[in-house]
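Excluded from the complex is one protein chain; the other protein chains are retained at their positions.
Here is chain A:
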Amino acid sequence: MNASMGGLTNQLNNMNLGGHSQTQLITVNLIGVPPNVGDLDAPPPLINLPPNSSVTQSDKANCEPSYKRCTFNSVPSTASLLSKSRLPFGLIITPYRSLKEGDDPVPVVTDTVIARCRRCRTYINPFVTFVEGGQKWRCNLCFLSNEVPSQFDWDLQTSQQANRWNRAELNHAVVEFVAPTEYMVRPPQPPVYLFVIDVSFPAVQSGAVATAAKTILESLDRIPNEENRTKVGFITVDTSLHFYSLNSNSSEPQMLVVSDLEDVFLPQPDDLLVNLTEARSVVESLLSHLGDMFKDTHTVGNALGSALLAGFKLISSIGGKIVVLQSSLPNIGPGQLKAREDSKALGTPKESALLQSAEPFYKKFAVDCSRSQVCVDMFLLGSQYSDVATLSCCPRYTGGQTYFYPAFNAGRSEDALKFAHEFAEFLASPIALEAVMRVRASKGLRMTSFYGNFFVRQTDLLALPNVSRDHSYAIEVSIEENITTPTVCFQTALLHTTCFGERRIRVLTLSLPVTNSISELYSSADQIAISTLLANKAVERSLSSKLEDARDALTNKLIDILGVYKSAITGSQGASPQLQSCDNLKLLPLLALGLLKHVGLRASSQIPTDLRSYAMCLLTTMPSQLLIPYIHPRFYSLHNMPVDAGTYGPDGIIMPPPLNLSSEKLERHGAYLLEDGQNIFIWLGRQVVPQLCMDLLNVRSYEEVHSGKVTLLQLDNPFSQQVNAIIGKTRESRRGVYYPHLYIVKEDGGDPSLRLWFLSHIIEDRTDTVMSYQQWLGHLKDKVK
């Protein structure tokens, strides 16, 4: 949906050749007006490039916002204009996003003719110009003339002269080049999956081991293995390490136990990491027994650190993925952790210490991994404190992801389903291996800070042993010199190895006009990109300083932006009863309030550290499409939704109109659905009609409804089918592997903590610590000079 919108935007953009292409600045009042939450899905302001900016008139010449978006779609020409505007300058990049139905695949240039600028190493793109009769091309970043490669107009397949204007790199802003050997330091690595599985007592008891083994077994055909090169290995760990010899000639795996945790060694050199295709039967045999193998264990204790070191020894010569399935706190051997959570520190300045890593081992390990192209993904299934803050360091610096399942118990079918679904999707996702990413920009612009899961290897080079699907990266940009050109360009290059063993460079080119007018700058600002960048900065600030500082910085940013809007654009001075913003930034205060009330950032002494840390992991890795609902949940009313909601329309399932997140909307007799991409809640008012309970949950009345985690029944009535369709669409429509839990919440008579949890998402309301949306606007208005 978003992608096709983006396409349309570009199309309109390219049609707009007349010159009168100024985006109108529309001033709107904020106070007293409910925010129009339907506009959260609106596309960003148009990119008004001068006519004929691209060499081809392709509608794909400029980058779609789902791949890369800037916090404003016209760039200020000077640093003083930027600082005067107070708007943050940054890029949100999702280079390896998933393709949904209807999305165009990324075109591939297969002939290994890669034209790059001699001086700044920019890749040829739709915004270069051809000079000297097409013999040379002028770089659009540094304006050097470069020779056009001799093979550029030649079709290798037909051995004939080809039409240059059909080349993908001149028509598409997002393109992939097949890289020749110059781009390799070694032959492309195969995908490697090494599973490190906690088999201590809590892990076995919660059913995590059995569920994980079953999911891996069922996913063996979905793990990327097109070329039959994929390697797998298994290490199980409690107070000792268990390796599995998976010789393809034997039918049964052989377990090898190593008890020396300090000086980790591999019990044998071969057969611990094996080719999945060749050793398929023995791997299957292991996985079908793994669930039962430790069922009588009473071993409490886990030596994750030793297992990681052993895993690193096993795969570091190749690189690849270490998938950790952890159900208890590692408490012996290197990298041992303590249950350090201190409920008295929550909500105080001491809380930030708990959000930081407790043990340098994991960070150091991650840095070693990054060097050897090893990525770590953490699945944390602990029933108790899991120290997400410390363990998430491994994924953070290696391009992986942390997944957290608090109080996991496979005995509850919902828990097992959620984990199995997400784990299976994770295993099936294509990944990019041994990658580096760099963003080049026109002269005068410099990338300054980087946010996301990677290791900064050089001033502007990000090392990503694996690029996880749908991970987003935020980059702050500064203006070092005045810009004198009418447009600027940002080019992201992601050099990577595909799962099928090809070295490729994915190039994303975004060209933006330059402006010296502050009103044009404001009218082109992208509130979604700004919110994404501010979320990343707020998390960074919470970790390096205090949560309170992060919230203050966010509030001050909003005051600054609205203050500049008031003084420099509407030109009013002194006190005024109204707070104004431009139409394209009107939801920024709401999104900022969503962040201030978000579980990752809000002031509270009730939020367990693990939940906060996990929320922070999500806030810094999610693409905008997932992040925006995560900070501003979607809210629908079910009892009076339109008749066609939840049925098939021309664009798939029709969704009901989204509501404002305000409890005014909650009617006594109503039923509501709220979802943030991680959880779905169905709220039932206390006077909900019995027929609705019957239709939805197959119980006779409100009193019989059980609140809590449920799997919604598929009943044979239109209402149940509609609601199921809406939930199904919600679960599928967004990027990422997440499969939200569904909770039934009762207005009264149910679980009170669940009710409070639900209400904490109703962000336009006042809570005991944070103001309501209208109070927040009033506060901003008072602070604005």
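Operating definition for what follows: a residue touches a chain if its C-beta (ideal position, glycine included) is under 8 Å from a C-beta of that chain, and two chains touch if they have at least 3 such contacts; residues count from 1.
Definition applied: contacts and distances are computed from a predicted model.
Colleague: Among "Oxidoreductase", "Mitochondrial fission 1 protein", "Cornichon" or "Multifunctional methyltransferase subunit trm112", go ahead and choose the protein name stored in UniProt for the chain not displayed.
Modeller: Choosing among "Oxidoreductase", "Mitochondrial fission 1 protein", "Cornichon" or "Multifunctional methyltransferase subunit trm112", the correct UniProt name is "Cornichon".
Colleague: Sort through A:His298, A:Lys350, A:Arg457 or A:His706 and give me the one touching the missing partner chain.
Modeller: Final answer for the missing-chain contact: A:Arg457.
Colleague: Any idea which of A:Tyr397, A:Phe423, A:Tyr702 or A:Phe758 touches the chain not displayed?
Modeller: Candidates A:Tyr397, A:Phe423, A:Tyr702 or A:Phe758; residue touching the omitted chain: A:Tyr397.
Colleague: Given the contact definition stated above, which residue among A:Ala366, A:Ala538, A:Leu596 or A:Ala645 touches the chain not shown here?
Modeller: That would be A:Ala366, which touches the missing chain.
Colleague: Touching the hidden chain in the complete assembly: which of A:Ser145, A:Asn247, A:Ser449 or A:Ser772 does that?
Modeller: Spelled out, the listed residue whose C-beta touches the missing chain is A:Ser449.
Colleague: Spell out the interface residues on chain A facing the chain that's missing from view.
Modeller: These residues touch the chain not displayed: 363, 366-367, 371, 397, 449-450, 455-459, 461.
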